[in-house]
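All protein chains but one are shown at their positions in the complex.
In order of appearance the chains are A and B, and numbering begins at 1 in each one.
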Amino acid sequence: MAQVAFDSLLEQPIFQIYFFYVAVLSLKMLIMSVLTAFQRIINKAFCSPEDAVHLKVKVKSHEDVERVRRAHLNDLENIPVFFALCFAYLTTNPSVFLASSLIRVFTACRFIHTIVYAVVVIPQPARALSWGIAFSITVYMGVSTILHYL
Amino acid sequence: MAQVAFDSLLEQPIFQIYFFYVAVLSLKMLIMSVLTAFQRIINKAFCSPEDAVHLKVKVKSHEDVERVRRAHLNDLENIPVFFALCFAYLTTNPSVFLASSLIRVFTACRFIHTIVYAVVVIPQPARALSWGIAFSITVYMGVSTILHYL
Partner (left out) sequence: MAQVAFDSLLEQPIFQIYFFYVAVLSLKMLIMSVLTAFQRIINKAFCSPEDAVHLKVKVKSHEDVERVRRAHLNDLENIPVFFALCFAYLTTNPSVFLASSLIRVFTACRFIHTIVYAVVVIPQPARALSWGIAFSITVYMGVSTILHYL
């Protein structure tokens, strides 16, 4: 394994860019919970009996709620993995331009994915493309990290 | 972007508090898997045919199992994001008192959330409040981090 000075790496501006986008993507994910609650209320679709009783409605599901939940689940499948993997990738001393571009494109794609999936439904391949580009960036980071530390 | 000396930050006690609560919250999440398995066994409700066959019961779902699973999913939506975001927030050099209080209140709220959701069901707004305070802390950390690195 290559010897890397982690201390000097942590002083580099790329980690500040990383922390900034961790915050942006975290807030984006948190908004999904608010969107779900909003859809539950306007569609009166709750999954816990105590919530339904509180608002005098029956427990049921609704397509608009399920759609936001699927977008949220897709975030859970992709964003926490990105947080850990991108941090590992940044320790491999990549070019600042490349790494910051990958982080920014990933962030933009995840925002587009949510919008076309759960806010304004746009026909495929809008969602597949935005998901696929973000996915490919994560795979690239994973392969780069493995090759660096092999 | 502000220049921050990450090395000296990592020596601060606040990171030791952070690592301690990462461990506490991780164990709390892991217990949810045990609780789910426990509810599956006492209610004989399994989702994989090979498990059901093993115990000579049919594949089915049960409200008590689903309740624990919803609490677990809520953890998955909130706690891994908190781990990444809180680490980013701590690099923005917040006051130790404020940061450690936020971490402790977040942890307490997540424990209360699970208890009132899946162990002893207490009517709303017990669950909404515990979820909302933890959620607000995460949002505050996100906004602080974005403003710091903007």
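What we mean here is this: a contact is a pair of C-beta atoms (placed from the backbone, for glycine too) under 8 Å apart; a residue touches a chain by one contact, two chains touch by 3 or more.
Here the structure is a predicted model, which is why all the values come from computation and not from measurement.
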{"item": "Touching the absent chain when the full complex is considered, from B:L30, B:V96, B:V119 or B:L147", "value": "B:L30"}
{"item": "Residues in chain A touching the chain absent from view", "value": "1-2, 4-7, 10, 63, 67, 70, 76-78, 80-81, 84-85, 87-89, 91-92, 117, 121, 123-124, 127, 135, 138-139, 141-143, 145-146, 149-150"}
{"item": "Missing-partner contacts on chain B, residue numbers", "value": "7, 10-11, 13, 15-20, 22-24, 26-27, 29-30, 32-33, 47-51, 54, 72, 76, 79-80, 83-84"}
